[in-house]
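With one protein chain withheld, the remaining protein chains of the complex are depicted in position.
Every chain is named by a letter (A, B and C) in the order it is written, and numbering of its residues begins at 1.
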Amino acid sequence: MELDQIKELIEMMKANDLCELEIVDGQTRIALKRGSDVPAAPVVAITSAVMPEGVGNVPAANSASTGTALPAETIRQENLLEVTSPMVGTYFSAPSPNADTFVEIGSKIEKDQVVCIIEAMKVMNEIKSEVAGTVKEILVSNGSSVEFGQPILLVEP
Amino acid sequence: MELDQIKELIEMMKANDLCELEIVDGQTRIALKRGSDVPAAPVVAITSAVMPEGVGNVPAANSASTGTALPAETIRQENLLEVTSPMVGTYFSAPSPNADTFVEIGSKIEKDQVVCIIEAMKVMNEIKSEVAGTVKEILVSNGSSVEFGQPILLVEP
Amino acid sequence: MFSKILIANRGEIALRIIRACRELGIQSVAVFSEADRGAHYLSLADEAVCIGPADATESYLNIPRIISAAEITNVEAIHPGYGFLAENAQFAEICRDCKIHFIGPDPEAMTLLGDKIQARKLAIKAKVPVLPGSEAPLSSEDEAAQMAAEIEYPVILKAAGGGGGRGMRIAHNEMSLRAAFHAAQNEAQQAFKNPDIYIEKYLEQARHVEVQILADRVGNIVHLWERDCSLQRRHQKVIEESPSPSLSSDLREQLCKAAIRLAKAAKYVNAGTVEFLLGPKKKFYFGEVNTRIQVEHPVTEMVTGIDLVKWQLRIAAGEPLKLRQKDIHTKGHAIECRINAEDPESNFTPCPGRIDTFIAPGGPGVRLDTHVYRGYEISPRYDSLIGKLIVHKKNRTEAIACMKRALHEFKIEPIKTTVSICQEIISHRQFVKGKVDTGFIERTW
Partner (left out) sequence: MFSKILIANRGEIALRIIRACRELGIQSVAVFSEADRGAHYLSLADEAVCIGPADATESYLNIPRIISAAEITNVEAIHPGYGFLAENAQFAEICRDCKIHFIGPDPEAMTLLGDKIQARKLAIKAKVPVLPGSEAPLSSEDEAAQMAAEIEYPVILKAAGGGGGRGMRIAHNEMSLRAAFHAAQNEAQQAFKNPDIYIEKYLEQARHVEVQILADRVGNIVHLWERDCSLQRRHQKVIEESPSPSLSSDLREQLCKAAIRLAKAAKYVNAGTVEFLLGPKKKFYFGEVNTRIQVEHPVTEMVTGIDLVKWQLRIAAGEPLKLRQKDIHTKGHAIECRINAEDPESNFTPCPGRIDTFIAPGGPGVRLDTHVYRGYEISPRYDSLIGKLIVHKKNRTEAIACMKRALHEFKIEPIKTTVSICQEIISHRQFVKGKVDTGFIERTW
C-alpha cells in the first residue's frame, strides 16, 4: 500500500463522509477514523498490525520484574515527549548516592544533556536526552530496573 | 482489492444510505463506516462470512459422494425458489423406471404437488413441493444421492 | 479390514474416529446436522453428508436418516462414537438387518447390559461383587422402603433403563426415599422410556474405578487396566487418570479379572468398560457396563500405547485380537481434563458462542483431542465438551506438573470453559495426594 493510495482513501472518506475505514489484505491492515470523536483535524491511524491479534490483552509482556513502571502503552498527556531507556539495566537518578539528581520535575533540559545513569554489566552509562524541554514527570524510581525502550522521563518541549 | 472497487463500494453505501459495511473474503477484509454514529438510517450489515471464519474455504463439507450437485451456497438467479430435499436418500425423477417424470423444465407445479421420490431405507418417499410456479431447472439427476437440505428444483413463482 | 465406514456422531469423537480411519487407510463418511455445517473436522473425512436440521432427534439421533446416509455412501460399517445412538441396541439391530457392521458389541449384549437390573444379576452370576440391593424392578414405594430398611440407609434409587448418572436419587432416610420414589420413576421414564427403578446401598466417599476391556469374535478377551474417574460433578466425570492412585496391585488384579469375568458372561465383543465403585475399605462393587468407547479412553491409550479406536475397527471387521494379556502393561501416568464450554463461576451453565481466541497447549507429554479452533461456533444444542487435554508422563507427580503447565497455556476466549476449575482441582492438596472421592468436587466448590 502506497502513501498515495492512503491519501486517496482519506480523500474518499472526507468526500463521502465516512468516519471509519478498515482494510485488511493479507498482511496489510489499514484503519482510518475520521471526525466526531476528535474535533478539528482528522485522526489518522495507520497500523500494520503491531500486536498479533488473538493475543489481545497480553500486556506488553510481563515487563521487567522489579516493580518498574510499565512501558508507556497508555496514552500520555498530549504534547509530552518521552526519554526512553536505550538499554536494559538499572536506573540511577544521580551520579553517586550522595550527589544531586541529574534532573528533577521542573528542570529545563537541553538535547544531549545527561539525564540519568543506566548501569548495565557493571558499566555506568550516562544517558543523554534526545529532546529539549521541561521535565514534567520522572517515571522510574532510583535503583529500579528498566528494559529497552522503557520511558524514563516525560518532557514538555 | 483495488481502490476503484472501494470507491464503488462507498458510492453504493452513499446511494443506499448504508452507514456500515464489512466484507471478508479469504484474507481480504474491508470495513467501512459512514456518517457519525447516526441513528435514523437503518443499520445494514452485509457479510459474506457464511462459514466460521478461520476455515475460509472449506467447502460446504465435501458434500455427498456420489457426484451430486453441491448444496446451493451460491446465489441463484434472483426470484427463483428452491425445492430442497427433506431427507438423505436417492433421488428419482419418476414413480417407476418407465413412467413419465413428475416434472420437467417448464412444468407448472402447484403447492403440495409431488415433484420427485426420495428413497431412504428402501422406502419411496413422495416429495411434495412447498412452492408453486414454473420449473426452471432440475438440479439433480435421476438415481443420484441427495443430502438433507439439498436443492432439487428451481421454480419461478 | 473395512474400506469405508460411516461415523454416526459429531465433534471431537467424530474427529477421533476420522483420525483412526486415516491412519488405517479406511475411507470415512462424516454425517452432520445443519448446525455443524462448515466445521473443519468434516473436511477431514473423505465424505460428509448433511442428514438433517440442528435438532438431534432429526439428525444425530435419527436412525432412518443415518442408515439412509450409510446406504447412499455405500459404507460397510457404522461407528456410533459415544452418546447419541452408541448404546441403542435397536440401532445396532437395524444395522445388522441392513447388513452394515455396527462397530460395537452385538445387540443382544447391549440389551442385556443396558438393563441395569439384568446387568446386576449377571454380575452376581459371574461372582463379581455387587452392593446389597434389589434384584427386580421395585413394584411400589413400600417395597422400596422395606428394602431400604434391610440394606440400611443411605440408599440410591437407579433407573433400570440406563446409566450415566441420569435418574439417580440418593435417600438418607425413609422420608426422603418416599419423596424420591416417584420422581425417580418419572425421570427414568423420561430419560430412558422405561419407568423401572431399583434400589442399592449407597456408598459414601467411594471412588469410581473402571476397567477397559477388548474382546474379539473368536473368544479372545483382554483388559487394558483401569481408569480412575472419581472426580465427578453431578455424576459427570471431570478429570480421569490411569493408573488409579488408590489401588494396591493385588486389588488392581482382582478388579480387572472381575471385569473380564463379567464381559465373558455377557458374551461381550469389541471395546467396553466395566465400572466399579471402590469403597473406603478398599472393597469394590460392580456399577455398570458401558458398551461403547468412553470419552476418557485416551488415558488408557497413553499408558498402554494401544489405540482403542483402531482395535474397535479391527474387531468389528472380524480380525482376531493380537494383543496378549501378558504384554499389556501400563507405563507412566496419564491424566485427562475435560474442557467444557461451561461457566464454573455460574454453576457450570453451558456457555456456547464463537471462539475468538484459541491458543492450545503443546510440547512434550501433551495430547489434545479437539474439533474446535479459532472461529468455531459452539452450538448450544449439543454437548458442551469442546476438547480433552491429556498428559502422559513418567509418574503421577510429573503428570500433574505437566497438566498444570498445559492448562496454564490454554487460552480460549471469550467463552467460559472448565479450564479454570480444572486448574484449581489439579492443584488441590487432596487431588495431589490422590485422596478424592466422587463427592469431592461438590463438597469443595
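For this structure, a couple of remarks:
In this text, a residue touches a chain if its C-beta (ideal position, glycine included) is under 8 Å from a C-beta of that chain, and two chains touch if they have at least 3 such contacts.
Remember, predicted model here, so these are calculated numbers, not experimental data.
When the whole complex is considered, the residue among A:87, A:114 or A:132 that touches the unshown chain is A:87.
Across the entire complex, the residue among C:98, C:265, C:328 or C:401 in touch with the chain not shown is C:401. Within the complete assembly, residues 26-27, 49-55, 58-66, 71, 87-90, 120-121, 123, 145-150 of subunit A touch the chain that is not shown. Against the chain not shown here, subunit C presents residues 15-16, 19, 22-25, 40, 44, 298, 301, 305, 307, 331-332, 357-360, 362-364, 366-370, 373-375, 394, 398, 401-402, 404-405, 408-409, 411.
Simple rule for what comes next: only the chains that are shown with their structure count from here on.
Farthest from subunit C, judged by the mean position of CA atoms in each chain, is A. One simple way to say how far apart two chains are is to compare their mean CA positions; for subunit B and subunit C this gives 39 Å.
Subunit A and subunit B have Cα centroids lying 52 Å from one another. Distance between chain centres (mean CA atoms), subunit A to subunit C: 55 Å.
Residues of subunit A found to touch two or more other chains are absent. Shown for subunit C are the residues in touch with two or more other chains, namely 374.
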